[in-house]
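Notes for the one structure printed next.
Excluded from the complex is one protein chain; the other protein chains are retained at their positions.
This part shows chain A:
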Amino acid sequence: MPTDVRFRSLVPADASPRGEPMVTLFFDGRALQAPAGCSVAAALLANGVSTFRTTPVSGAPRAPYCMMGACFDCLVEIDGQPNRQSCLVAVAEGMQVKTQAGLRSFDGAGTVIAEEAAHVE
């Protein structure tokens, strides 16, 4: 475990809050434990991850800001899919989460949004 852990759980590590089983997920290859049902962002924060991605413009480090789906600073790659909002995705057994480096917004990433999706209208 890194020494700069900034968050902790109020309940013992082996007991999930709702009595749910703990699952194992991986962040950049490192195995982490989190209670089933918890968001990926909460799981990473509680396991000492402090930087989630870097920005496409300046390469600046970013981490969750809003935890409710509004800021998109928690974007990570989950099971091979980039641009996932980790504050809205629940952890799952064996999930592979990776830092996202510099991907520009959503173009080229197989994800459509706003400007790129005018055709959906």
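The definition used in the following text is that a residue touches a chain if its C-beta (ideal position, glycine included) is under 8 Å from a C-beta of that chain, and two chains touch if they have at least 3 such contacts; residues count from 1.
We adopt the following convention: contacts and distances are computed from a predicted model.
Note on the omitted subunit: UniProt lists it as "Putative opine oxidase subunit A/hydrogen cyanide synthase subunit B", one of the names in "Small ribosomal subunit protein bS6", "Putative opine oxidase subunit A/hydrogen cyanide synthase subunit B", "ABC transporter permease" or "nitrile hydratase".
Listed here are the chain A residues that touch the chain not shown: 4-11, 17-18, 35, 37-39, 42-43, 45-46, 50-52, 55, 57-58, 60-73, 75, 81, 83, 85, 87-88, 90, 105-106, 110-115, 117-118, 120-121.
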